[in-house]
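Scroll down for the structure; my scribbles are underneath it.
The complex is shown incomplete by one protein chain, all other protein chains being positioned as in the whole.
Here is chain A:
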Amino acid sequence: MSLERIVSRVTSNQSRKLAGIAKYRGYLDEQFCQVEDLQDEASPNFVEEVVTLFFKDSGRLMSNIEQALEKYPRDFNRWDTYMQQLKGSCSSIGASRMKNECMSFRDSCGQGNVEGCMRSFQKVKREHAVLRQKLESYFQLLRQAGPAGAATRPVM
């Protein structure tokens, strides 16, 4: 793609989302676009606010799971219930890779597979950390571009 095309794409609102998807392909799905669509002049920081709430909520849920894995060995029902909440949260913001790992965990619960649960949980944690990193840098870039940054919005 030529530089002119890249620049012209990022100057439109639509392309901001497309660029976002391109970079975060796999990490974030169409649902994230839906969240972005809800941001407007009335709610100019909506996406960042929701993402912040997501990390607050998911952090709490993950520490519940961590504790439950230790405190309630082989309590697959409990583990699954906690993970169902986390999966729901992921689904709401379009965190697809993290959501998939949540689903693997739940599969392992269903199979009574402790090893599988432990492995999946490590992956959930990793996806969580990666996603946080990517979104933090995404918002940082947006801030650097400034409020009227349509023309100067960085290529992602």
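By our rule, a residue touches a chain if its C-beta (ideal position, glycine included) is under 8 Å from a C-beta of that chain, and two chains touch if they have at least 3 such contacts; residues count from 1.
The working rule: contacts and distances are computed from a predicted model.
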Candidate names "Protein unc-119 homolog A", "Response regulatory domain-containing protein", "Protein phosphatase" or "Centromere protein M"; UniProt protein name, chain not shown: "Response regulatory domain-containing protein"
Contact with the hidden chain (one of A:25, A:56, A:74 or A:143): A:56
Residues of chain A (touch criterion as defined above) contacting the omitted chain: 31, 34-35, 37-38, 40, 42-43, 46, 49-50, 53-54, 56-57, 84-85, 87-89, 91-94
